[in-house]
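Handing you this structure, nothing more for now.
Excluded from the complex is one protein chain; the other protein chains are retained at their positions.
After this line comes chain A, so read on.
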Amino acid sequence: MRGYLKTTLAFLRNTWRGLTSMRTALVLLFLLALASLPGALIPQRSLNISEVNRYFAEYPTLAPILDKLGAFEVFSSVWFASIYVLLFISLIGCLLPRCFEYYKQWRSKPVRTPRNLSRMPHHEQATLDTSVDEVMAGTRSRLRGWRMVEREEDGGAKSISAERGFLREIGNLVFHFALVGLLLSVAGGKLYGYEGQVIVVADGSEFCNSGTYNYDSFRAGLTVDGTQLSPFCVRVNGFDIDYERNGQVGDYRVDLQYQSGEDLENNTWQPYLLQVNHPLRTAGDRIYLTGNGYAPRFTVTFPDGQQRTDVIQWQPADPMTMLSQGATKFDPPGVLDDAQRRQNQLAITGLFAPTAAFDGAILSSSFPDLLDPAAAVDVMRGDLGLDSGRGQSIFGVDQSMVDQGRLQRVARENLRVGEEIRLDDGTTVRFDGVERWANLQVSHDPFQPWVLLFSVLIIFGISTSLMIKRRRVWVRAAPHPDQDGSGSARTVVEVGGLARTDQAGYGEEFTRLAADLLGTGVDHSPKSRAAAGPARERKS
């Protein structure tokens, strides 16, 4: 039993050691890079669903296999998560002991000067005409800013061990911990954030962030149930959009008003011009424009003279020309009997072109901007199926009603603005004009400031860690064995240096330092020159 326990423990210990070794970290980093690769090469569902569908059409055998492997959702796949979770476990397992070690090093004094300094990677030696104490004083002032300790040695010799660049290790630890912090903040955003899309017609319509039902689509973080959305309202008064000559969206300006906080109680509105690169930030949420389109306005005049007008967004069918399709639906006014109402509901469906181009009678659009609007409509009458309990798209009619003959086409016509159709029962349908609509994205991520903070720490950590060199220098001053009788002291000074990390570049600093201390070479600081005195003899 004890043996069993022992082997288990040994196994666990070895696994842990293996997991937290540099080599494992390296392998996991490679795996992470490799695992991200399909995310760049294969279309991802979360980014571009139509590309994914095209992929399926193009590679009908391969795509389902890739799909099983999660290749279309790489960054939420289990294998991707397992790699970075392992990496971060390894990272933490690696960091904690390094913190202790670093703390111990920081508390302890610089190590004793090695007996044989000439075996250090950097070493220089000279004999100076000064006393041991003067050399020590000069060294101390030259090495200001270094961690130093002075020790007495045999035979009247003295030595200084100095160390510098501890910040490197701090930078390294800050960097790695900030990576962990970044991961946690991103995860926090996934837990507590939300993102919703809503279409608002730009004719003064309002949207309030009071519940998820106000959205057309809503993606909630894992802990978000939709009851505690940040309260604010926006009102879209106008929408201005410029197109490039090739039909690409150039600039846009959404003329908004919004209220949040106290404004909600006083019912005051603040103006805001929503533009490219300038989202509206209010109540801890951000509001972006992510799409736009057209909402044709139709007025129906019923035989009894009553009028109904409606503007509802139609859906762009072609993003390049903004040819749009949709359905604007009407209930007959003043009809109380359900059955009768259900026979006389109207839907105006079809296509809308902002810049009409006719091929015969077939409408298409030649440019996305509103230059010459026209609509090709089918007017449907009958039961729209709105009471059937089944949800239906706002952009179309319920096809099953059409198939059952309960919804029938009663007119088909191309309309320009201001034109109208008269139906067989005397009802007229007029195409009044067009509004634009804005698709607003509302995003909430309370952890965003943390993500930013940790990113900045990452940059600072990595910079200090890479720029600063951790290095040691030792200076030993010993009385020269054959002092001349004249009383002037002679001292043998030895300098040794060691870079504790990748030593690219330490050599230059050491050369300068040794030159200053030994009085050789060009001297920059007057103080050290005085302390070091002139050189007599130099071996190196």
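As a convention for this text, a contact is a pair of C-beta atoms (placed from the backbone, for glycine too) under 8 Å apart; a residue touches a chain by one contact, two chains touch by 3 or more; residues count from 1.
Methods note: contacts and distances are computed from a predicted model.
**Student:** Going by UniProt, what is the name of the one chain that was not included in the view, given "Molybdopterin-dependent oxidoreductase", "cysteine desulfurase", "DNA mismatch repair protein MutL" or "Cytochrome c-type biogenesis protein CcsB"?
**Tutor:** Answer from the record: the omitted chain is "Cytochrome c-type biogenesis protein CcsB".
**Student:** Pick out which of A:Gln270, A:Thr290 or A:Gln399 touches the chain that's been left out of the picture.
**Tutor:** Final answer for the missing-chain contact: A:Thr290.
**Student:** So which of A:Asn14, A:Ser46 or A:Ser118 would be touching the chain we can't see?
**Tutor:** With A:Asn14, A:Ser46 or A:Ser118 as choices, the missing chain is touched by A:Ser46.
**Student:** Considering the whole complex, not just the chains shown, which residues of chain A touch the missing one?
**Tutor:** Answer for chain A: residues 22-23, 25-26, 29-30, 32-33, 36-37, 39-41, 43-44, 46-48, 51, 74-75, 186, 195, 242, 244, 248, 250-251, 276-279, 286, 288, 290, 441, 443, 448, 451-452, 455-456, 458-459, 462-463, 466-467, 502, 504-505, 507-508, 511 touch the chain left out.
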